[in-house]
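Take a look at subunit A:
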Amino acid sequence: MTELLRAAGVSKRFGGLLAVDRVSLAMAPGAIHAVIGPNGAGKTTLFNCLTSFTPPSAGEIWLQGARIDGLRPDLVAARGIARTYQNIRLFPDLTALENIMVGLGVRRPETLLGALLATPAHRATVAAVEARARALLLDLGLGGRGDRLARHLSYGDQRRLEIARALSVQPVLLLLDEPAAGMNPVESHAMMELIARIRDEHGVGILLIEHQMRVVMGISEQIHVLDHGVCIAAGTPAQIRADPAVIAAYLGARAAKHGMDALEKRA
Partner candidate 1 sequence: MSSLQVEELCVAYGKIQALRGISLQVPSGRICALVGANGAGKTTALNAICGLRPLVGGRVLLDGRDIAAVPPHDRVTLGLVQVPEGRRIFGRLTVAENLAMGAFRRRAMRSELQADLDEVLTLFPRLRERMAQLSGTLSGGEQQMLAMGRAMMAKPSLLLLDEPSMGLAPRLVDQIFETVTAINRLGVTVLLVEQNAFMALEIAETAYVLQSGEVVLSGTGAALIDSEAVQEAYLG
Partner candidate 2 sequence: MTILSSVLPRRLTALALAAGLLAGPAGLARAETLGPVTDPVGVVRIPRGAPILIGGLMVLSGPDLSLGLDASRGAEIAFDDRRNVLVGHPIRYLPEDGQCSVEGGQTGATRLAANRQIVGVIGTACSSEARGGAPILWNAGMPQAVTSATAPALTAPDRPVGLQGTVRFVYNDINAAAAAVRYAQAQTFTRVATLHDGSLYAEQLVRAFEAQFKAAGGTIVAAEAVAASDSDLRPVLTRIGTAKPELIFAPIFVGATAYLVRQAKEIGSLAGTPVLGTDAVMAPAFLEAAGDAAIGYRMTGINNDPAVLGQRYVDFRAKYLAKFGENPIGGFHGNGYDAALAMMLAIERVAVKDAEGNTYIGRAALRDALMRTAGLDGITGRLSCDPHGDCGASRFAVFEYTSGDPGSFQEGKNPRRVFQ
């Protein structure tokens, strides 16, 4: 089985700041991985490198055996990486349906003449795209909200719509940046289930950044911990939970001892 994603020694430098420092990771198709770490650890920058939004300063990124680092972002997307954003970035003045149709349209482009003359072929394409978009909406629990402006959707709906839009480009790898941010435990749980279901039904690999450990620990197969741009630990949730370096990074160096004590107490 070929690897879905392989990043080797990816670094990103902004002026004097090394935001991502030689990070490597590998994912199998359909896997769910998580990247965690404190604020400013370089998680989002890593996502930006993977999607070519800010190409890495060094290192290589391979998707399904093809090298993609430095490729134009739209070509990376065409190869099958889609993402969501930490602070939701929908197209606010488009309806929910249109948001998704933008993504679907990229894969099924319309011709100018077809659009102008409304040829039967064009109408068939439009109908197909719209049907597919409605199906996606329904799939993510947004049925019936397709004609509302994205900006007027509730927060949770916006999060789900963003995921739906990412899915609309038929990716092989989905990057989710804090999908459960700002949600209460019940909502987070629902999001967790949704993510797992998406992986199962769409067969995509999922790499997510998340702070709510409940979510991360619940669904991730592998966790990568970033601190100051460096990957300080990687492993299964259980391994990570017990890793002193991780606790130190999260709760403070001097408190690492405390943290260990506390963990031991609980264990």
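A quick word on the picks: all candidates are chains of the complex that A comes from, given by their letters.
Operating definition for what follows: a residue touches a chain if its C-beta (ideal position, glycine included) is under 8 Å from a C-beta of that chain, and two chains touch if they have at least 3 such contacts; residues count from 1.
Everything quoted here is computed from the prediction, not taken from an experiment.
All of 1 or 2 sit in the same complex as subunit A; which one actually touches it?
1
Over in the complex, which subunit A residues touch candidate 1? Could you list them?
It comes out as residues 16-17, 38-41, 151, 154-155, 178, 181-185, 211-217, 228, 241, 247, 250-255, 258-259, 261-263, 266.
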